[in-house]
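For this depiction, one protein chain was excluded, whereas all remaining protein chains were kept in their positions.
Presenting chain A:
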Amino acid sequence: MEKKKKSSLPFRLNILFIVVFGLFCLLILQLGVVQILNGEEAQEEINKTVNTTTKLSVPRGKMFDRYGRIILDNEPVSAITYTPPKGGDTAKERLDLAEKLAEYITMDKTEVLKEVVTSRDRKEYWYLLNADEAASRLTAKDKEKSNAEQYQIMLDKITQQDLDTINWTGSRLNIIAIKKELDKAYELSPYVVKKENVTDEEFAKVAAHLYELPGIDATKDWDRLNVYGNTFGSFIGGITSSEEGIPSENRDFYLTRGYSRNDRVGESGLEQQYESILRGTKEEIQYTTDKSGNIVGTAETVKDGKRGSDLVLTVDIEFQQAVDQIVKEELETAIKKNPETNKYLTDALVAVMNPKTGEVLALSGIRYDRDEDQYNDESFRVIFDANRPGSAVKGASVLSGLQSGVIKPGETIEDKCIRIAATQPKCSWKNLGVLNDIDALKRSSNVYMFQIAMRIGEAIYRPEKSLVGYDPSNFQKMRNYFSQFGLGVETGIDLPYEENGFKGSNLNAGFLMDFAIGQYDTYTTLQLAQYVSTIANDGYRVKPYLVKQIRQPVAAKNDLGQVQKAYNPEVLNKIVMNDSYLSRVQEGFRRVMQEPQGTGQAYFGDAPYKPAGKTGTAQNEIYEDGKLIAETENLTLVGYAPYDNPEVAFAVMVPNTGIVSSGTKYPINHMIGRRVLDKYFELKKQRGLNGINTNLEKDNKEEILRKEDVIVEENMNEQEID
C-alpha cells in the first residue's frame, strides 16, 4: 500500500524537474540574447553621453520713431548669473556657493539687508546649519507627514533663542541674501543674481574666480532704456523683471513657446503686443554630460542667438514731445486761471493721426496730481478713458439723419426749444433761428439734432404734448450709424487693450436726443480721432496703428536694418452713406472753423492750413459716494487739416472743466487744438528746409552720458550675437 501510494511521486517530481529544466534553459537563452546578441548595443548606449542645451537670452528689439530716431534702447549692465545644473543644486550646495560668492559681491547695505532677509530666511539658514537638531525635534506623528510639512514644522519649531545663537552680521546677511537669489533659479536656465550696481571690482573678482563657483557666470544683461524718458512710455510699455519671469497666469503659453521661467517678457503696451518680434532667438549652448550629469568638455554653441527685431513706430517723437509740452502747458494755464472752479479738472488728452493711413503721430495725456502738485504723463488715458464728447459727434448725427432719410439735404428746421410735456425743455446754447443741415453743424444746433433723433426714433413731436409713437429699438439703429465711424467700437489699434466706451442702458426718447448731441454714450479720445478721420477720409474708416515696420536687427548702435515686414494702412470699413451727404458734413466742419459764426472760427479762422472740425461741450456730473457734488463740462474738439486734402486729424478731450461764464472761460480745447496743428505744420515746414532733426533734447542727460561710456562695449557684445 505504502509503495503504491508513493508510486505517483517520482513521476510528478520528474515533471517538476522538467519544468525546472525548461525554466533554466529559458534563462540561459535570454541571457544569451541580452549579453551576446545585444551586448554591443548596450555598451554603445552606455558610452553615449547626454547632451543638454541651455538657452541664453539675447537683447530685445529696439524701437525707433517714424524718422528712425531711437526711442527705446538696450542698456548693457554687468550681471552675475547663476545657472543650476541639471536636477538643481541642493540647499546645502547653494549655501556653500553663496558663502563663496559673498567673498566677492555685496548684495546691499547692511541696513537694507536687514529688511531683505526675513525671519523665515533666517530660520532656513539656521536649519541648514542645524539640520540634525531640527530633525530631532520632530515627534513620531510629525514624521508621518509629507517632507514639505515636516520642513514647515521644523521651521516653526525654531525659536527666537535659536536664532539668537547666530550673530547676524552684515556679511552673514549678505550670504543669506545671495542664497535667496540662488534659490529662485531653475535648472539649466541662467538667473541674474545681481545686476543693479555691480561694481567693476565685483565683476572682475567674480570673473577671476569662476572656476571655484560652479554655475556662476559674470556676464552682461540688458536693461530697457527709454531714451526720451516718460515720453510715449505708456504705449512703449514695460517688461517683467527676471525675478517676476513669465506671467504665471499664462505660464503654459510661454513655456510651450520656448521661454524659460525667469525670462523677461513684455507685460504692457507695444512690448506686450509685439513680444514675439521683440524677443529674438535665444542662443543655444549645448553641454555634453556623462551618465552622472557632470559636464564633459567645453560648451558648444548649437544655435546662434539673434537679437529681437526692431520696431519702427508711426509716431513722430519730436512732435510727440511738443504735443506733450503743449498739453501740459495748456492744462496748467487752465487750472491756474480758475483754480477754484477747475478743482475737478485733472486731465487733458490728445490723439493725432494721419486720417488717410491711420498712422498715429502722437498720443498725449497729461494728468495733474493735486496732492503732489505736479503734471504726470498718463497718455494711456487716450485709449483707456472714455468721456462724453458733446457736440463733437454731431457730424455723425447729421449723417445718420441724411442716410436714414429723416432729413433731406439742405432741409431747414427752426432752432426752437423742444418742449415735451412734463420734461425740461431741450434747447440749443441759444436760439439760432432757421438752419439747414450744414449751418446746424457750423453753429452747433442741438435742436436740429434732437429733431433728427426724434424722427429716427419714429416719435411724433408736438410742443407741450407727450411724444407719440417712439420705438426704442431705433436707438440701436442710431448707434449702428455711429459705430461705422468707430464710435463705441474698437478702433483696432495695435495695443493689447483699449476701452470701448460706456453705452447707456436706458433707451427712452430723451436719451436718444442726448445721444445725438454726444451727451449719453462715452468714447475714448482715440475713438473720436478715428471718427473725425473717417469724415476727413471720405468715409473710409482706417485702423490707427503704432508700428510701421519691423526691421532686421543690426549691430551698429543707431542704424536700422533691412525691412522685415511693413504694415500697410488698413481700411476697416467704408461708411454706408451717400458720398454727397458726406461732403455736406465736411462742408459743415469747414464752416465751423473758417466762417464767421462758426463755433471754432475765433481760434482757427486765421490758420493758413485751412482746418475743418467740430467743437464740443458736454455736461458732466461728478458724484462722490452716490451724491452729486459738482457739475462740470467736458471740452472737446475734433478736426483735420487742410480741409480739402487732409493729412492730419486730431481729437482733444478735456474732461471736467469748471463751468464759468463765457468772459473768463479758458477755451483749453481750442488752444490745444490750434497749437497742436500749428506745431504739426511748423515741423513740416522746418523739415522741408532743414531735414529731420536727429538731435532732440533727450529726457535724462545723465543716463545718456552713462550710455555713451558703454557703447563700445555693447557693440562688441552685439557683434558676437548677431
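In this section, a residue touches a chain if its C-beta (ideal position, glycine included) is under 8 Å from a C-beta of that chain, and two chains touch if they have at least 3 such contacts; residues count from 1.
Just so we're on the same page, contacts and distances are computed from a predicted model.
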* **Per UniProt, the name of the complex member that is left out, chosen from "GntR family transcriptional regulator", "Phosphoribosylformylglycinamidine synthase subunit PurS", "Rod shape-determining protein RodA" or "Ubiquinol-cytochrome c reductase iron-sulfur subunit"** => "Rod shape-determining protein RodA"
* Structure fact -> Where chain A meets the chain that is not shown, the residues are 1, 5-6, 8-10, 12-17, 19-21, 23-24, 26-28, 30-36, 38-43, 45-46, 140, 291-292
